[in-house]
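Only one protein chain is missing from this complex, and each of the others stays in its spot.
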Amino acid sequence: MTEARSSELDPKQVLGNLVIREEFVKPSRRVFVVDKSVIREAITRLLKTYGETSIYISTIAGVDRFEQGVIEVNYFISILPRKEVIVLRTQLSRAEPVIDTLIDIVPGVFAGENETYDLLGVQFNGNNTLKRGFFVPEDVVGKGVYPLRKDAKW
Amino acid sequence: MSIKLIRYSPWLVHFNTGACNGCDIEVLAALTPHYDPERFGIRLAPSIRHGDILIVTGAITKKAAIRLRRLYEQMPSPKFVVAVGACAYDGGVFKDSYSLRRGAREVVPVDIYIPGCPPRPEAILHGIVKLLQKIEKLSEVGSR
Amino acid sequence: MSLWSEILKNVFKKPVTIEYPKVKTPIEKDFRGLQYADLNKCNGCSLCAIECPSKAIEMRKLPEDIKLKHNPRGLYPVINYPSCVFCYRCVTICPVNAYITKNEYRLATETEKLLSDTLSLQTLKSGGA
Partner (left out) sequence: MTETVLQIPISLEIPIGPQHPALHEPVMLKVYADGEEVVKVEINTGYNHRGVEKLFEMNSFYKGVFISARICGICNTVHANVYVRGIEQLLGLEPSPRAKYLRVLAMELERIHSHMIINAIMAEILGFDTLFMLIMRDRELVMKAKEILTGGRVLADYYMPGGVRRDIDDVKKDRILDILKKIRPRLEYYKKLFEVDPTITNRLVDVGVLKPRDITLHGLVGPIARGSGVKTDVRAEDKYEVYGEIPWNVITRSEGDSLARMLVRWDEAIESLNMCEYILTHLPGGQAVVDERKLPRVLPLGEAFTRVEAPRGELTYYIIGSGRDRPYRVKVRTPSFHNIINSGFSYLGYSIADVPVILVSYDPCISCMERAILIKDGEKKYVSLRDIVNMKRVR
C-alpha cells in the first residue's frame, strides 16, 4: 500500500530542499540542479521513496563548460513507475573537479564514473576502481590530456 | 573469373581492429550457407599460425595496431592482407580521431582493398577471388 | 512419419547456396553502389566535398582542353571509392542533381586509390556536349 502511494510522489517533493533550481531538457525532462555535496543524499532519498527495483541510473554525462569554468555532471535517472526520466545536475569547478562517488549505493554507476574520469578527469571520491588509460590510447594519456575537455590538444 | 585457377585452399584469419561490427557480420554472412565460400576451400583458420589471408576490418585504433603488427609477424609466409571497408582503408568517417592510425597500410602491407561500408558478402568473396588470381599470377611468374 | 517427409523434402530441394561468381546474386536496382558526377550538370560548387562525412571527395581542376559554360570554376568532384562510405550524402545534397548512381558493388582494388575521374570524364563524351 505504502509502496503504491510513494510511487505517485513527485520527484521534486522527494528532493525537497536539496533542489537549488529547476531547468528543462528537451523533450520536457525536468532537471534538478543540486549542490555536489548532497548528491549522495539525493540518490538515497530517491531510492528509498521509489524502491530499489523501480529506479536506475541511466546515464552519467559530464560536460565541460569551458567559458563558465565549470564541469557539469548530469545524472539521468529513470523512474520506472512514473515512466519518467529526471536529471540531477551538479556543477564542479573546472580547476578541481571532485565529487562523491555513488558506487557503494548504486553499483551500476561503475561504468559511467570510470568513463567520466578517463574522458573528462572528474575525480569520484571514494571510488578506488578509477584508472586512466584503459580506453584512451597511451600517447594521449602520457601527456595527461583528457580528450573531451574543450582545451585538449594532442 | 574462372575458379579453376584456384589450386590451394586459402584459410582466412579475421581480425577486428575496431570495427562497428557492420563489416564483421558481413564477413560472417559471407561464410554462411547463402554464399558458402568453402566451395573455394576458403574457411576460417583456427589460429593465426594456420592462416594464409588476414582479413582486417575496422578503423585501426592505436591499441589494436600493435596487435595487428604482431599477428602479421606470426603468420607463415606467403601471407596476404585484405582490408575490408572504408575504415580499414583510412578510417572512414572516423578519420582525424585522436585514437586512430590512418589505415591498415600504415601498419602492414595490404594486398587488396574492398571498398564499401560495409561491403556486401559478394563483394568480399569477389575481393578474395581477385586476390587468389593475383596470387596465381605471382606463382606462375615465380615458377618460370 | 514427419521425419521421412522432411528428409524427402530436403533431398529434392535446391541448395540455398548461390554459386556466386558463376551466378550473380539479385541486387536491388537502387542498392547504394558506386556513384559519380555527371559533368554535363556539375557546376563545381564543391558542396559535396564539404559535406562528405568521410572526406573522400576531392575537387579537381578539369583538364585544360575542356571548357564548360555551366562550370565557371572548372572544378569537378573526384571520389576515392575505398574511402567512401556510400551514404549518398553527396547525391542528396547536390543542388543540380549531378550525381549518377549505380548498384555496382564489386570494387575490390589492389591499388592504393580507386578514383571516379575517368567515369566522370566519360559522361562528357557520351553526353555529346
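Going by the order they are written in, the chains are A, B and C; count residues from 1 in each one.
Operating definition for what follows: a residue touches a chain if its C-beta (ideal position, glycine included) is under 8 Å from a C-beta of that chain, and two chains touch if they have at least 3 such contacts.
Owing to the predicted nature of the structure, the values given are computational and were not obtained by experimental measurement.
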Given B:Ile42, B:Ala59 or B:Ile135, the correct residue touching the omitted chain is B:Ala59
Using the touch rule from the top, list residues of chain B that touch the missing partner.
-> 13-29, 32-34, 44-48, 58-59, 61, 63-64, 67, 71, 87, 92-94, 96-100, 117-118, 120
Those residues of chain A that touch the unshown chain are 25-27, 29, 52-64, 74, 76, 78, 80, 83, 85, 87, 106-112, 114-115, 117-119, 129, 131, 133-137, 147-148
Where the missing chain touches chain C, by residue | 16, 28, 30-32, 51, 53-54, 85-89, 92-93, 95
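The rule is short, and it goes like this: only the chains that are shown with their structure count from here on.
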Connecting every touching chain pair, does the picture come out as line, ring, star, complete or other?
-> line
Any idea how many Å lie between the Cα centroids of chain B and chain C?
-> 22
If you average the Cα atoms of chain A and of chain B to get two centres, how far apart are those centres in Å?
-> 43
Which residues, counting only chain B, touch chain C once they are in their complex?
-> 1, 3, 33-36, 39, 86, 89-93, 95, 105, 111-117, 119-120, 122-123, 125-127, 129-131, 134
Would you mind writing out the residues of chain A in touch with chain B in their complex?
-> 136-140, 147, 154
As the complex stands, chain C meets chain B at residues 15-22, 25, 27, 53-56, 81-87, 105-110, 112, 114
